[in-house]
Each structure stands twice: as C-alpha cells, then as structure tokens.
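Omission of a single protein chain aside, the complex is shown with its protein chains in their original locations.
In order of appearance the chains are A, B, C and D, and numbering begins at 1 in each one.
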Amino acid sequence: SSSDSLSLGIREQVYEVVEVKSNGMVSTRKINRRQLLKSSGLRPRDIRSVDPSLFMTNSMPSLLVREHAILLNLGTLRAIAMQERVLIFDYNRKGGKAFVDTLLSRLNPRSNNGGPCMPFEIEVVEAALLSRVQRLEQRLMDIEPRVQGLLEVLPNRLTGDVLEQLRISKQTLVELSSRAGALRQMLLDLLEDPHEIRRICIMGRNCTIRKGTDIVECSLSTEKQIAEEEEEEIEMLLENYLQRCESCHGQSERLLDSAKEMEDSIAVSLSSRRLEVSRVELLLQVGAFCVAVGALIAGIFGMNLRSYLEEHVFAFWLTTAGIIVGAVVAFFLMYSYLKARKIL
Amino acid sequence: SSSDSLSLGIREQVYEVVEVKSNGMVSTRKINRRQLLKSSGLRPRDIRSVDPSLFMTNSMPSLLVREHAILLNLGTLRAIAMQERVLIFDYNRKGGKAFVDTLLSRLNPRSNNGGPCMPFEIEVVEAALLSRVQRLEQRLMDIEPRVQGLLEVLPNRLTGDVLEQLRISKQTLVELSSRAGALRQMLLDLLEDPHEIRRICIMGRNCTIRKGTDIVECSLSTEKQIAEEEEEEIEMLLENYLQRCESCHGQSERLLDSAKEMEDSIAVSLSSRRLEVSRVELLLQVGAFCVAVGALIAGIFGMNLRSYLEEHVFAFWLTTAGIIVGAVVAFFLMYSYLKARKIL
Amino acid sequence: SSSDSLSLGIREQVYEVVEVKSNGMVSTRKINRRQLLKSSGLRPRDIRSVDPSLFMTNSMPSLLVREHAILLNLGTLRAIAMQERVLIFDYNRKGGKAFVDTLLSRLNPRSNNGGPCMPFEIEVVEAALLSRVQRLEQRLMDIEPRVQGLLEVLPNRLTGDVLEQLRISKQTLVELSSRAGALRQMLLDLLEDPHEIRRICIMGRNCTIRKGTDIVECSLSTEKQIAEEEEEEIEMLLENYLQRCESCHGQSERLLDSAKEMEDSIAVSLSSRRLEVSRVELLLQVGAFCVAVGALIAGIFGMNLRSYLEEHVFAFWLTTAGIIVGAVVAFFLMYSYLKARKIL
Amino acid sequence: SSSDSLSLGIREQVYEVVEVKSNGMVSTRKINRRQLLKSSGLRPRDIRSVDPSLFMTNSMPSLLVREHAILLNLGTLRAIAMQERVLIFDYNRKGGKAFVDTLLSRLNPRSNNGGPCMPFEIEVVEAALLSRVQRLEQRLMDIEPRVQGLLEVLPNRLTGDVLEQLRISKQTLVELSSRAGALRQMLLDLLEDPHEIRRICIMGRNCTIRKGTDIVECSLSTEKQIAEEEEEEIEMLLENYLQRCESCHGQSERLLDSAKEMEDSIAVSLSSRRLEVSRVELLLQVGAFCVAVGALIAGIFGMNLRSYLEEHVFAFWLTTAGIIVGAVVAFFLMYSYLKARKIL
Partner (left out) sequence: SSSDSLSLGIREQVYEVVEVKSNGMVSTRKINRRQLLKSSGLRPRDIRSVDPSLFMTNSMPSLLVREHAILLNLGTLRAIAMQERVLIFDYNRKGGKAFVDTLLSRLNPRSNNGGPCMPFEIEVVEAALLSRVQRLEQRLMDIEPRVQGLLEVLPNRLTGDVLEQLRISKQTLVELSSRAGALRQMLLDLLEDPHEIRRICIMGRNCTIRKGTDIVECSLSTEKQIAEEEEEEIEMLLENYLQRCESCHGQSERLLDSAKEMEDSIAVSLSSRRLEVSRVELLLQVGAFCVAVGALIAGIFGMNLRSYLEEHVFAFWLTTAGIIVGAVVAFFLMYSYLKARKIL
C-alpha cells in the first residue's frame, strides 16, 4: 500500500539510472538507495536535491560539491558526477537526453582531437551546463521572432486570436526568464564561492583544503599547480556560461517588458476606442430619444379616438412640422448641452 | 479586569506548554513566566519572540540563540529548546503538532538505527525546520496543480467561478510566497552569521567564544574539535533547508507571476471583447435609429389627420419606398462615416 | 514682518519643551535656541533634525549621537537626550505623550524593582523606541482585523461602501508600512555602525574612541569593561526592536499585497461581469432591432394611405405572419452570425 | 556655418560665466574653453559634466573632485569651484541664481559673526548643496498640501478636473522623487568613498595622498591635523544634507504611492459603478424589449388591413390585456432568468 511504501520505501527506494563511464560506455542500471549512498559517499540528505520524485521541492537549479561526487540539478537533468562515471536519473526527460548527447559527443576522441584534456567530472559539469544553456537559448530563439511579429502586428489587428497568442508568449517568457534567472543565480553563487570551485579541482587528487582557510595542500606539488590552473579554467568556463545565461535572461526580460508595455498600451487604446464608440452611441441615443418622442406624438394622433382636429385643414401638416422641428430642436439642445459639459 | 491583567499579568503570566525531554518523554505543564526566565536563563525581552499571545507582532520567523536556550519562532510553532528538553507553546496549533510528531519520530531510537547522533538541541532545530518546510511544501503541492489547471482552463472559460478560484489561489500564493521568503531570509541571515552557529555548537559544552573574535576556546581540546565538526554539520543542514525553502519560494513566486500575467491578459482580452460587443451594439443602434426615423414618418402618416394624400394612387407605395430606401441610405451613410473615422 | 522673523528669528527662536530629569521630575520650560546649543554642545545644524517646525523636511526617523547628547526623531517624537535629562519638543503630539508615559513608568523605581540599572540616556532611547514601536503595533492590530474582514466580505459584496473602506485601509497600510520600513532602516543602519553604538556607551564616561580606529580608551579599566558590556546590551536591545519592527513591516506589507491582489482580481471580475451584461444587452438589442423593423412594416401599413390591399382577405394575416416570422428569422440569423464570430 | 562651428567650435567654445571670488566679489565674464582648462588644471573630458549645453547627457547630479577644482553639477546649477573663486555656468537659470544668493549670504561676514571659518571651496560645496536641497524641499512643501487635499476630495468628487490635477501632481512627484533620489545617491556615493572627501580636504594644502593607500601626507603636521578635522566636518555636513535629501525623497515617494493607490482604487470604484449603471441599463432594455414587442402587436392591429376582428366585442380589451399581461410576464420571466444567472 501507499503508506507502506512511504514508511519502508525510503530505505528501499530503487532508482533507474543511466550510467555513463569516462570511456564513453553507456548502460542502464537499477541502483538501490543504500548502495548509491555507499558508493558515492553522499549523505541521505544530499540525495534529495537530485531525487527526480521530489521535482516540486527541488526545482531550483543547484550544483553541490561533495567529497567524492558532484550533484547536478539543472531543470529536468538530475545527475551525480563521480570520478569515473556519472549517474543520470530520469534519463527519459528532455534535460537528461540532451545532456547524454552533449556528453558523449565531448567524450568522443575524434571530436576533441585526441581525448578530453580536462578531468572527467569537469567534462560532465560543462556538458550539463552547455546542454542546459543551449536548451534555454533554443527556446528563446523560438519565441523571439514570434513575439517580435506579434508586437508589430498587434496595434492594427486586435483580434482575440492575436491577444491569445500574446498571452501564451508572455507565459512562456515568464517561465524562460525565471529559469534563466535561477541558473544565472546559481552560477553567480558558485563564482562568488572560490571554496566550492577549489573543491571541484581537488576531487580525485591527493589534496585537502586546510580547515578554516582556503589554502590547498597536496602531497605532490605538481598536483597543486595543476589544480590551480584547473581552477582558473573552471572559473573562465563558468563565467562563459554565466554570460550566455545573462544574455538569455536579459533578452527574455526585455521581450517580456515589451510585451507588458504593449498590453498596457493596448488596454488604454481599447479604453479610448470604447469611449469613442460610447460617445457615438450616446449621440444616437439622443437622436433616437427625440425621434421616439416624435413617434409618441404621431402615435397619439393615430389613436382611434376623436381629437376633433381630424378634419381641420393643415392640421396634418402643422403637426408633422411640429414633430419634426421639435425633434430636431430638442436634439440640438441636448447635443449642445452635452457638448458644453464635455460629455460628447 | 483587563487593565489589571495588563499591569500585573506581565509578571504573573502562566504559559501552558508541552515539554519534550531528550529521552522522548512528553508532558503537558503549566509554567510561570518568572520560573521560565529562571530555568532558561533568558531575559524578559527574549520571551517576547516566542510568546504566542503576541502572534501579531512577532510574526516573522526567528531563531534566537542565547547562552542556555534556543528560541524558535517558525509560523505557528513557538518553542524554547534547552539542553535536555524543549518547551512548546501553543501546542494545539498545526505548527506545534507537526513539530512534536517530527521530533518524536527522530528521537525514536528505532528509526535512527540506535539513538540520535546529534546533540538534542540540534535535533530540535532540525525537527522544527523540517516540520516547517514540509508544511510549506505540502501547501505548495496542494496549490500547484490547482493553479496549473486554472491557467489551462481560463482563456476559454471566463466564468465568475473560475475567476473567483483564481483569486483565492492568488491569495494563497501571496501568503505562501511571503512565508517561504521570510523563512529563507532567516536561514540566510543565520548562515551569514557564523557567530550564531558557533554559539549553537558550544551550547552545553565547556567552551566559550573569546570576546571580539570568533575563536572558540574549550577546556578540552576534543570538545573543540567536536564543536567544529558540528558547526560544519549545522551549516550543511541549514543550507539544505535553505535550498528547499528557496525552491518553495521560487516555485510559488513563479506561479504567482503566471497568475498575475494571466489576469492582466484576461483584462485586456475582456476589454477587447467588450469593444467588439460595443461595436456591434453601435451598428445595431445605427440601424435602429434609421428604422425609428422611418417609423416616425410612418406614424405621422398614420395620424388621424388629413394630409389630403389619402386617396392618391401610389402615395402609399411611394411613401413606403421612400421610408425604406431612406432608412437604408441613411444607414449606409452613417456606417461609412463611422468606418472612415475608424469607430466601427 | 515675515521676512524679519526669517532673518532674525533663526537666532532668537524659542522652543517650548518638556524636560524630564533622570529622577523622574517633569517640567515644562521655554528654551532659547542659543541656550540649547550651549547646554547640549550641539551644532546649529544638528538641531534641524529634531526641530518640530521642520516636520516636512525631517520626516525620516533618525537617532543621531553627538558628544554630549542623543538626538531622537521618531515620528512625532522629537527629543534631545542628555546625560541627566531629556528635552521633548512638540510634547502635545501623540509621539511625545506616549514617550513621556513610557519613560516615566520605566523611571519609576517600583516598576523596576529598585531603580533603573541602565544609564539614563539608554533608558531614554529604549523608551523612545518602545513607545514608537508600540504605536505602530497598535495601529497594525487595529487595521488587521478590518482588512481581513474586508477580504472575506468583498468578493460577494461589491458595493461602493466596501470598496471605499478597502481604499481607506490601503492608504493606512501604505503609510504604516512606510513608517515601519523607515524605522527598520534606521535600526539596521545603527546596528551596522558599531561606531555609533560605542559612542552611546562612552557618553558620560571618561572614555574616548581613538581616532581612525574603533578602540575605546578609558581612564579606568573598569569603565571600559562596563562600556563593553553595555555595548552588547544595546545591540541586543536594538535587535529586539528591529525584530518587532520587521514583524510589523512584514505584516503590513503582506496585508497590503493581499489588498492589492484583491483589487486587481476585483477589477478583472468586474470586467468579466460587465462583458456578461453587455452580451445580454446586445442580445436584447438584436431582438429589439428585429421587432423595430417589424413595427416599421406594421406602421407603414397603418398609414392613412391607400395600398389597395385593404380589403384583400388574408392580407392581414399574411402580413402579420410575415412580420413575425421575418423578425424571428432575422433574429436567429443575426444571433448565429454573432455566435459564430464569438461576439455573443 | 553649423558644421564649421562643430569642427572648430569645440576648441574655440566660449562660456559666459559668473565668477564669485572668495571675498564676495561677483563679476560676469566670458571665458574661453582653452583658457578654462589651463586655469583650472582640468582635462577636456571633465568639462563635459558641467557644460550647460550638454544638459541632456549630464543630467545626473555629480560632484567631481579634481586636483585644483571641484566640478559641481546639481540640477540646473553647473559650477567649477576653485581655491579662491567659483565659476557659475548658465547663471540665469534657477539653480544658478539660488546658489549665488546662498553663497553670497554665507560669505557675508555679518551673517557669520566674522568671516567664514571654513575654506572657500567647502563653503561653495555647502552653498550648492543647501540651495539645491532647499529648492527640492520648497517644491515638496508646495505639492504636499495639494496632494493631501486631492486625496481627501477625490473619492467623492470624481470630476475630470480633479483627476487632471491628480495627474499633474503625480507627474511633479515622479520628477521630484527622481531628482531627490539622484541627489541622495550622489551623496551616498560620496560618503562611501572617503578618498574623495580626503581630496577635498587637501585641496590648496601642501598635502598629498600616498599612492594606493588612503594616508594623507603633509609637509606640515598642523596642516594634516586641520585636514583631518575638516574631513570629519565635511562628513557630518554631507550626512546632514543626505538626511534632508532622504526625508525629501521618502516623503515624495510616500505621496506618490498614495496617489497611485488612490488611482488604482478609483479605477476599481469606477468599474464597479459602471457595472451598476450597466445593470440598470440592462433592466431597462429588458423592459423596453417587452414594451416593443407589445407595440409591435398593437402596430399590427393598427394596420389598414382587415383582420375581421374589427367589429368583435371585447376584441380590443382582450388584445390590450394580452399585450400588457404578456409584456409584464415576459419581463418577469427574463428578469428572473438573468437574476438566476447572476447577470442582474
């Protein structure tokens, strides 16, 4: 039962993951939660941030560095990068697939002129960031011409369809901007925390970070130097993705702002046009009222009751003239009154 | 009387609390304010932040560390954690109950494979944060599908009921986002203040923090080392809850933004549809006006007055043709005028 | 003349103040500007921030520490705290009165179990903050149930009265939130500037702060220690009021957000209901137009002109049927046309 | 020609300035750009920030400290303060005039009890800030009662005139708030940059600031001490104007917020009143429709065609009763239908 799985399942939870080894071998495995914790040296709490079943409560992108593993949570990509392999959860969703494709093409020795020069876990991080940023850029490039088109077409073609398209584009932009903003924030936080970057560098090396300081100590001085160079490399790599992310975020924010301003302007323009329509309606109603009064008078004389004017010569023409002149005069009186009060 | 209780009550105030001991024993007690101050080593001012009778003026979540106690104020949970016991005020409200449940299950040796490994007061802090964050996540998971459903249904079903549901969801999201944001801010403030975390660690140990610096001094060097490890542990624990909190906050903000954008778009769409309706109304009024003028003419000829045209052959047909042609011509003149002025 | 008072008045300005001594004695005095400057050791410029006649240009709360005096400007309370006495300007306004009441009850030895333990000027600062924060809290507690009530009642009772009450509540909340926010900012600025707090502590002691550093130097080492303990005490005191202030600010912001979201939702809901009304109106106008055309035809046949159909059998019934069927058919044609164009 | 003046004019540009000497002497001069650069030791680029012909692109207030001159750009005041004189550009605009008046009254020995005690360039800076802040305060004091009055009058008197006044006041407040905010930002930046303040102090002294540090080195130790005291003096002076500026900014923001909230509330209130009007209109249209159908029937019976009911007894009364009862019944049927659908 469901409650059973809740109380017991936490311990026995089995994840179906794709494993990519550093030599490019891909395999689908089932991995036990306990086994996962043991092999990765992670704490139970850490797993939360990549567990795909908790996608509602770990929706913010994160990149957590632990002693022997890097936990990646970027959109629909959830992965744990270890020294020689990476485990990808939820591998059937877009994020996971794009990541595997990007990673494999990077691991392919032919495309890199003879093997990757960076350690495997950094390759993984770059592939993850690249696949994520590219998807954001792709979505932006899809939405951008559509919004631009709408903005040009809109002022002149205010139909429900076009407004509905604008609405949908706005919802997409809100989401895109929020996703790009979250990723940007994550990269900024990472870049502002040299400690974390240093921990990525010393992973898999015989180095430690001295407590309370940021000084790296390695058993081999060559390793230390390599780690330092790698650190600079990672920083530049992150800055590069940060810049792309910011462009993406800025562009989508700009489009969203334009769309919002457009909507505000449309609202005012619609209001103004409605007022115009209302004023003409009012004019017609003034006219119709005068005509109706005339018709009432005519109707009164049409009653089958004797007014003793029936046979008077000119009575018809006088009454008719009276009705028409009266209606016209009443109309112009009301018209000029409303004009004076600035209602018409 | 009320004024008496105001002047005297402050001194004699009695709180009804639930006490949970570190061995898992739960008891309900009445505790005198003076007694509470004495046993916890708190100042009168500190009690304010957890006093449930002041829920209006201490609504911001807070976690205050004093020498012998930690004051917890998280939503409807108000508690004082001491070395061997925790006092929970207002224990019948949701926050208090959830906290007791979480705490007891954590203290249960069976669920932890042989006793808690962390000091009691840290267990209390984690249980408090966990129960609070879980409740926020629960509320988010309740509201999320509802809002998504509304956003899909809305553009096509603009009924009052659906709009009212959107309104209620928005109010819930405003509150949820504000609560998650306040908790997030509290955790951020705590994480940025290592001094506070250090004070949690040395609680119940023979250690002191040297004045003006952040250096911990303990009588036993082993204690110092344990305290330092604990500090790291607490930081990771807080970061974990911070991340969950941020996901919660981000997700609710995103939903709220979507709902707001939706409302704005609906407003414009309604405006545009109203304009459409108004224009058709105007068209009809133009038509009705022309018909009314025709009817007036017909009415005039229907008066029981002599126009001396009564017996003329074709007078009827001529007049009728005149009325109809006149009405149609007038209609098209007005129509093309309004079309030219872009009103219709 | 006015220009005279401008050029001369500045020098001769006389303030009517209430003086409270540290022993609790209250007296009303007139004090010359020149005399005030001399006795307090303040500069002319400093007086500006507490001068009640400039309430427009010194509306931001401020707490300025000078060598021998603390200048307090909190809402309608303007006071200068010196070592043994405090001068309160504008003592008839709410802020001044509340402050005097709070201060006197604190100075009352009975209420403190034997005399204040803190120096007089700190008692003054605390009394000022306490009276200010309490007034904000009081206003919040007054407005909160009213707004909650409105938010519940509103969706169903959209009368002008209720909307007007919502408007007034919003204006109050805007003001309350802005005042609480300004006070919070002042407290934050103060807490981030340890220099200022240190200057409060050494006031009235034989201590100086060494130039360019933050090190306190006292002639007696005991004094230095007391000053340091006092500093910690003041920080905790300020933090306490900061927290109350933040709760107040947060709560009023939350209420204001709720009220704004409510207004936005109401606007959309009203728009949707107006569209509903407009559509029914349109339906009626379509009907009325058809009826009017029918009436025109009937009117035409009612003219006192000969159509030579007068004596035809069935002419009446055929015409009547034609009018009615025509009107109904025209109505349904127009109706289905508008339905197809999604206007109705 | 214009292009000539563009290519050559940059070099030969002549400014018409007012020169105020430290002894209070005022003279109007024409000064060549080259000559100005030479006498002030400024770079061509610096002049940009005070050049009145570029008012569009240097609209942000700025206070630039160079080795021998301070460049002042505060609203319409553009001036270069040097050791013994100040040059005021664009002296006919409000800002320039107010500055000259303020400066002269400060330089007047009588008003200062025997000569200015501060160096001339600091007197100039203070006069500039004072005249600027006073103008902002003056504008705030002008607008404040007007806005308060509007806010009280508005809910009950929603005429176009009052709305137009609210609009104008809002535009003024937007501008005022933006100007006060820009000045506040400038003062904040200045206060956060002790280096700049130090450079003001050593101007005209035999002191230098050591490269890369903030340590002042003077040939005479007394000069250094004076410079340090002056520095403190300038900081307090700037803080004073900062506070006035913040009050001004805060007050105008508060008024603007109130005005905006008022407008939002008015919009909702107008919407609700329009709905009310629309509903009564709808009611009338329902009634009118029923009456029109009745009139159609009456019109039909008024046709000059034979229905063979003409001579039936009671035909008239039955038809009349049928029309009236039918109209009333139809009205109530439609009314209750609309009521049930919550449209009326």
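The rule is simple: contacts are C-beta pairs under 8 Å (C-beta built on N, C-alpha and C of every residue); 3 or more make two chains touch, one makes a residue touch a chain.
If you're wondering where the values come from, they're calculated on a predicted model, not measured in any experiment.
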{"item": "Full-complex contact with the absent chain, from C:P52, C:P119 or C:G302", "value": "C:G302"}
{"item": "Contact with the hidden chain (one of A:V17, A:V125, A:I200 or A:V286)", "value": "A:V286"}
{"item": "Touch list for chain D against the chain that is not drawn", "value": "45-46, 48-49, 56-60, 62, 158-160, 163-164, 166-167, 170-171, 174-175, 178, 182, 211, 260, 263, 266-267, 270-271, 273-274, 276-278, 280-281, 284-285, 287-288, 291-292, 294-295, 298-299, 301-304, 307, 309-313, 315-317, 319-320, 323, 327"}
{"item": "Missing-partner contacts on chain A, residue numbers", "value": "137, 140-141, 144, 151, 155, 228, 236-237, 240, 243-244, 246-248, 250-251, 253-254, 257-258, 261-262, 264-265, 267-269, 271-275, 278-279, 281-282, 285-286, 288-289, 292-293, 295-296, 299-300, 302-308, 338, 343"}
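Keep in mind that, in the parts below, only the chains that are shown with their structure count from here on.
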{"item": "Partner chains that chain C and chain D have in common", "value": "none"}
{"item": "Whole-Å gap separating chain A and chain B, where each centre is the average of the chain's CA atoms", "value": "21"}
{"item": "Contacts with 2+ other chains: residues of chain D", "value": "302"}
{"item": "Interchain contacts, given as pairs of chains that touch", "value": "A-B, B-C, C-D"}
